[in-house]
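Have a look at the structure below before the remarks.
In this view, the complex is presented without one of its protein chains, the others remaining in place.
Up next is chain A:
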Amino acid sequence: MITIDSLNKQYHTPRGSYHALRDVTLQVKKGDIFGIIGLSGAGKSTLIRCLNRLEEPDSGSIVIDGREITGLATHELRDARKKIGMIFQHFNLLDSRTVQGNVAFPLELAGFPRKEITRRVAEILDLVGLSDKAGSYPAQLSGGQKQRVGIARALANHPEVLLSDEATSALDPQTTRSILELLADINRKLGLTIVLITHEMSVIRQICGKVAVLDRGEIVESGPVDAVFSAPSSATMRLFLEHSTLLQGSGAGI
């Protein structure tokens, strides 16, 4: 379970400061796929990066599985991060390492013995369907395959939570679909809690159980996806819904 309580984050720029996050309070239950949607600049990325403190919040607290992330000292934070997987929009794989080497990376950092690493890497590559690419370099892979490596790397060290920072935004619709299927599959098989941010309604629709809408740093609406979709209370959500039905409608009308 993830509990976010009155999280605030301000950015100070030469032209003044602005609130990236304003009193964000959220709860994510264990085993949920929780989507956070918002327009660009809404603070989604800041929010998800606060969860493993790639960004430091100014105030408020984050508790993941009983451990207060916001209160950890540097070395404790490093240990906690080993149990929080993260995937990225631009994959962020190491180009100098093969697929196998990339997936082994977090296990090396955690100090696993070589034999154990080899075994685990093979197991997890099988899970994401990339066993035949173990010896390839990232440059030889498609975007979808790269994200599968990213997912395998994030899962290697048995995390309790997976953070997805716009993981499908750089992918085409078909690839997005297959990556989301993989995430849903992992969520079912491993009971892994997934928090994802996106600006695409289709992502929320396809795999999320719960959704929160972020607008200019504030949560303007949250709840089960069905409920929010059938009776949106925020202007932002209505706008998102209008857009996605408009697109569907124009397709059906031709």
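Here is the rule we go by: a contact is a pair of C-beta atoms (placed from the backbone, for glycine too) under 8 Å apart; a residue touches a chain by one contact, two chains touch by 3 or more; residues count from 1.
Criterion: contacts and distances are computed from a predicted model.
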Out of "TQO small subunit DoxD domain-containing protein", "ABC transporter permease", "histidine kinase" or "Na+/H+ antiporter subunit C", the chain not pictured bears the UniProt name "ABC transporter permease"
Taking the full complex into account, find the residue in A:K29, A:R78, A:R114 or A:H158 that is in contact with the omitted chain. A:R78
Given the contact definition stated above, which residue among A:S6, A:T25, A:Q140 or A:S233 touches the chain not shown here? A:Q140
Sole touch to the unshown chain from A:M86, A:I117, A:L130 or A:I151: residue A:M86
Missing-chain contact, candidates A:E108, A:D185, A:D226 or A:E242, resolves to A:E108
Selected from A:N52, A:T70 or A:T236 as touching the chain missing from the view: A:N52
Over the whole complex, note the residues of chain A touching the chain we left out. 52, 54, 77-82, 84, 86, 88, 90, 92-97, 105-106, 108-110, 136-141, 153, 157, 163
